[in-house]
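Written below as structure tokens is the structure these notes are about.
The complex appears here minus one protein chain, its other protein chains still in place.
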Amino acid sequence: MKHGKLFAVVLAAALLATAPLFLNAYQVDVLNSIGLYGLLALGLNLILGEAGLFNMGHAAFYAVGAYTAAILNTRYQIPILWTLPLSGLVAGVFALVVARPVVHLRGDYLLIVTIGVGEIVRIALVNDLFGMTGGANGIFGISRPNLFGIVIRRPQEFFYLIWGCVALTIFLFLRLKQSRFGRALNYLREDEVAAEGSGINTAYYKLAAFGLGAAWAGMAGTLFAAKMTIISPESFNFWESVVLFMIVILGGAGNIVGVLLAAFLVIGLPELFREFASARMLVFGLVMVVMMVFRPQGLLPAGGGRFLPATLVRGRG
Amino acid sequence: MKQHLLALVAAVGLVVGGATAQAADTVKIGLMAPLTGSWASEGQGMKKIVELLAEQQNAKGGVLGKKIVVVTEDDGGDPRTASLAAQRLTTQGVVAVVGTYGSSVTEASQAIYDEVKLPQIANGSTAIRLTEKGFKHFFRTAPRDDEQGRMAAQTIGKLGFKKVAILHDNTSYAKGLADEAHALLKSQGAEVVFFDALTPGERDYTAILTKLKGANPDVVLFTGYYPEAGLLLRQKKDMNWQVPFLGGDATNNVDLVKIAGKEAAEGFYFLSPPQPQDLDTPDAATFLADYQKKYNELPPSIWAVLAGDGFRVMVTGIAGAKSTDGDKIAGYLHKDLKNYPGLSGPISFDAKGDREGEVYRVYKVDAEGGFVLQKL
Partner (left out) sequence: MEEFLQQLTNGLAVGGIYALIALGYTMVYGVLKLINFAHGDLFTYGAYLGLTLLTSLALTDRLGFALGMLVLVLMVMGLVAVLGAILERAAYRPLRESPRLSAVVSALGASIFLQNALMLLYGARFQVYPNILPATTLNLFGLYLPLMRVLIVLASVLMMAALYLFIQKTRIGAAIRAAAIDQGAARLMGIDVNRVILLVFLMGPALGGTAGLMVGLYYGQINFTMGWVYGMKAFTAAILGGIGNIPGAMVGGLLLGVIEALGAAYISIAWKDAIAFLVLILILIVRPTGLLGERVADKI
């Protein structure tokens, strides 16, 4: 079992690393999209999966990061990849400020508040906040990233940039999961009262999860801005938050590999269903229901499926 | 279970698209259109029209002696999906691309086509900046927002209105047009008493109408789309408010009158490129008859018809250049295509790929709900 699992992971990684050699530009670009959503979903996974905080407004942090990068790049000519830490920081701080007064709300109330934050951010962008966001037009003319003198332009080149970030993220988040911090988050998700009773500062950890997850979304936003060279508010609407939410839950909240698998399915399937033309989203909706019905704990449940995360079980939340 | 998952992922990762073998006896033309999402109605109209025209062209022998195959990809009306649709089209051996509708959606695909030298012709994208970036392979059959803004200001002047309220819907297109008209109206001495945006997709606009009425304008310029325009007209009539409305070209849709009701729609002015039925070319008349025969309805809007024009222009370009080479087609369209008899009027392109000549007309809705061309 252990060996099988390792083998599967190595095989998948090797397949992925060589994918641009035998896939065409479109297929590679689908993988890029999957990688980008994978990054976003891994960030959301910290908040929703590890800490159990219902967040359906993740696109807000993604947008803050993307716009920070775009504004710094187009107005102050800062190379786009250099903006990465700053856009992560801005998104993280924004999340802390927003989450501070509401992070204690019970599950579904937090859900609507995060939806609300997502919508407020989108409306602010559309209405050209501070005259910096370009309104509905968004910001265009973002320069291509330049890594050690190589201008990244084609999908194949973006592939290695994006998936490199994904690999780094997986490494860091696996470490984080096994750390004191990661265990505290899990504890929080399983039983908040007991966690607090054991001396865990729940407010601190909840906020930390929000800040870190949002910072990741902000950095993913930078990559998105670099890839598209134009960003506009419609790329950060409610639907994006819903998609990310679905990825994390479908993956098995809290399981990094599961979340990546789910990103493959949720972003990949609508592409696979292009043959169905107008009916492709119909089939996609149906597949989502069927997958949830047959894998109610998610594709790869956190904790190997032996324990039900108590706060996520119906009737006790 | 694990094997199943792995198989599924492999399927998604590798089978996506599945490179299609390029048959040498056909010419593939791509169509990128919003088949799903909020603008699905436009996209499906585009698909119907282009497929009809391709069928007819093939009956006449296709192009360069080969059959035309239309490859349609869904852009979902959203930039990210559009960039994927564009990547996909580039791998399927198409020689030219028609589409798409929304400006920001088109924008997300422009660079992708340009990099592989695929000529693209957009049908609904009117944002000015699309042709200001120096893309050599980009064209559009749609006119530009600045031209429409000029026409809107001119029309309001000619109709003698002094106090103007401007309402847009915060979409890229509507906001651009509203800003354009706003500046011109001010410079020609009209007073703009109201400038704000509604939220598209809602049903009840009485709160906005009440506020508009309070500003007491002579005319309301609404630069958004037909679903909201229809509701505004209907609810305005319910309020017994008699102010005239002038709409932008996105209100040109047969559903406008259905939504508003004939009584409420009567007297509504709007700007638009001429409709096929107002052109006296035999081409337009035959096209309209054929379309109605095949689909038993009118084309949803002028934008779908402009996709048809885009398709015909591309076919002419391929035939004229005697080649499917992107540079040659684009070169032909830039230099040699002059006053091509399109369904929406004569078509020529300037160096930027914009359509030359005055395209806009003023229409007014009559008591029967018909769109009547105005001579101002």
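Going by the order they are written in, the chains are A and B; count residues from 1 in each one.
Following the convention adopted for this analysis, a residue touches a chain if its C-beta (ideal position, glycine included) is under 8 Å from a C-beta of that chain, and two chains touch if they have at least 3 such contacts.
This one's a predicted model, so the numbers in the text were calculated from it and none came from an experiment.
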Note: the excluded chain touches shown chains A, B
Among A:13, A:97 or A:112, contact with the omitted chain is made only by A:112
Note that subunit A touches the absent chain at residues 48, 54, 101-109, 111-113, 115-117, 119-120, 123-124, 126-127, 192-193, 196, 202-203, 206, 238, 242, 245-246, 249-250, 253, 278-279, 281-282, 284-289, 291-293, 296-298, 308-309, 312-315, 317
Residues on subunit B facing the left-out chain by the touch rule are 36, 38, 40-41, 43-44, 170, 196-199, 201-204, 206-208, 210-211, 214, 227, 230-231, 234, 238-240, 255, 258-259, 261, 300
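In the analysis below, only the chains that are shown with their structure count from here on.
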Touching subunit A in the complex, subunit B uses residues 2, 5-6, 8-17, 19, 35-36, 40, 44, 72-74, 78-80, 83-84, 87-88, 90-91, 104, 107-108, 111, 115, 127, 129, 170-172, 175-176, 197
As the complex stands, subunit A meets subunit B at residues 4-5, 8, 12, 15-16, 19, 23-27, 29-31, 33, 126-127, 135-138, 140, 153-155, 228-230, 232, 234-235, 261, 264-265, 268-269, 271-272, 274, 277-278, 280-281, 299-300
